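This report refers to the structure that appears directly beneath it.
The complex appears here minus one protein chain, its other protein chains still in place.
In this document, chain identifiers A and B correspond to the written order of the chains, with residue numbering beginning at 1 in each.
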Amino acid sequence: VCVCVCVCVRAGLLSQLSSHSSHARVCVSPVLVAQQRNNSTTPKVKVEFDQSTGVAVMHMQSPPVNSLSLDFLTEFCINVEKLEMDKSCRGLIITSSQPKVFSAGLDIMEMYGKSPERCGEFWRAVQEMWLKLYSSDMVTIAAINGSSPAGGCLMSLTCDYRIMADNPRYSIGLNETQLGIVAPFWFKDTMVNTVGHRTTELALELGLLYSPSEALKVGLVDLLVPEDEVLTTATKTMTKWLAIPDHARQITKSMMRKPTIDKLTSKREADIQNFVSFITKDSIQKSLRMYLEMLKKRRG
Amino acid sequence: VCVCVCVCVRAGLLSQLSSHSSHARVCVSPVLVAQQRNNSTTPKVKVEFDQSTGVAVMHMQSPPVNSLSLDFLTEFCINVEKLEMDKSCRGLIITSSQPKVFSAGLDIMEMYGKSPERCGEFWRAVQEMWLKLYSSDMVTIAAINGSSPAGGCLMSLTCDYRIMADNPRYSIGLNETQLGIVAPFWFKDTMVNTVGHRTTELALELGLLYSPSEALKVGLVDLLVPEDEVLTTATKTMTKWLAIPDHARQITKSMMRKPTIDKLTSKREADIQNFVSFITKDSIQKSLRMYLEMLKKRRG
Partner (left out) sequence: VCVCVCVCVRAGLLSQLSSHSSHARVCVSPVLVAQQRNNSTTPKVKVEFDQSTGVAVMHMQSPPVNSLSLDFLTEFCINVEKLEMDKSCRGLIITSSQPKVFSAGLDIMEMYGKSPERCGEFWRAVQEMWLKLYSSDMVTIAAINGSSPAGGCLMSLTCDYRIMADNPRYSIGLNETQLGIVAPFWFKDTMVNTVGHRTTELALELGLLYSPSEALKVGLVDLLVPEDEVLTTATKTMTKWLAIPDHARQITKSMMRKPTIDKLTSKREADIQNFVSFITKDSIQKSLRMYLEMLKKRRG
């Protein structure tokens, strides 16, 4: 949520945001009933699937900062679903083709000045991304080769393993609170499952962004490696995971995660209503406008 | 519970306990329907509120060791409630004016030789203190400038952040078990939320008191500073917390803590009954009498 700026301020990417407001945005069906293909000219996600290893690498390549827009999420989910249904695909590595950023998180433009219907559609797509990844039967590894705030952090947290570039200029965390937005309960649940209750409380109350070494210390990521070794290390790690019998691993994963997944599934519509009524409030819209104006001034 | 002695034995404060049994104890209405003011001559709590920063500092000043008696709790809760209702107050720092002790915890004299009604009244006040602090919309910081056993530890655990004096003679922990008393489920829940299940199990089964460095290691406190910097560090830390948008922080805090709060709220009367029937048992009263006699002998 609105996290591009956090990334930018830290990583000096402000200039890259210039194209942000002129994003080509296309009208797509809601992700759950997606029948039309995303008609962007360039795919926002590039999938390389190696039949010999059973491992797919998903490169996020949506300039400038892999913001999670509705069309990005739609395309992302379609690709995950395809791999999920392909029984020859056993492992998925998620990484970024954009420099310095894994993903900047939810696209603020999807939340500003949009109709309640459109906001709801967007939120359903965010839920869908989380549901698909958190419950995936594939081994999922996040190869975090850049900053990963808010929704980018959430995406990482859904994976079975997180490898991050050991670059102190990068950061990761659910920093929504800093921007006046609240991480919903399932973001919170995912973080509690990963780093425990107290670290989550502190992180979410303060909207903390962690440096890679801090993130490793609290358990938000599992391994730090030099920046140019993130993907190769992910591939090596995947080999170790794929040595485990799939069926037993999948049942085990489901046992660990099912209560958290069931909680969102059973409250999904209420969670959408909650998001829509929060985000369309005058006060929140005003905050977002001021935020966007500040961005413009900084760029100007 | 009965923890003064633990404090004293460790911190050499036994002599200060001489006034203990001669405490002026006044009859006050139960805290929930408190309409009369505490008629002690000296306030047990001193509040300094800085309008310019929105931060209140509450100094506990009930000699000798800030025991949590019924009148202390009543006065404490009235003050917290006043600040809570004052929209200009955004942050609360809790600290002690007594040397070497933050708070020695529940006052044993409230549990020995008292009627069931009075015991129930007392316990309701303990619950009320916890409920008010754990659900506070204010940023709450414990500036722990002395030992903080049992109820004193509980009070610290309700805060958003804990800063402790780095003095190895001080200790902190829920040590009730050592004295034959059991920490109730909501003490336990609060500790589990802070340090996790296993550390809590070990700490509560053994009634562990931690040195400041041990407490930092297990996550019972967040920061250690030299003794004379506890309050100034708390003030600086508060400034950082107040930079976070209040509304988002408050919703986040509530999301983290609501299940734990709801649990006590829904079982409040049963918890009182449970405490009263336990504490008024002949065997427990006998333990308390022997304990008090041991105290007298030590002082004699």
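Observations, loosely collected:
The rule is simple: a residue touches a chain if its C-beta (ideal position, glycine included) is under 8 Å from a C-beta of that chain, and two chains touch if they have at least 3 such contacts.
If you're wondering where the values come from, they're calculated on a predicted model, not measured in any experiment.
For the chain missing from the display, the contacting residue among A:V195, A:M238 or A:L288 is A:V195, taking the whole complex into account.
The residue touching the chain not shown here, chosen from B:Q98, B:T200 or B:T260, is B:T200.
Residue-level contact of chain A with the missing chain is found at 160-161, 192-196, 219, 222, 240-241, 244-245, 247-249, 251-253, 255-257. One chain is missing from the display, and on chain B it is touched by residues 176-183, 185, 188, 196-198, 200-202, 204-207.
Keep in mind that, in the parts below, only the chains that are shown with their structure count from here on.
Centre-to-centre, using mean CA coordinates, chain A is 41 Å away from chain B.
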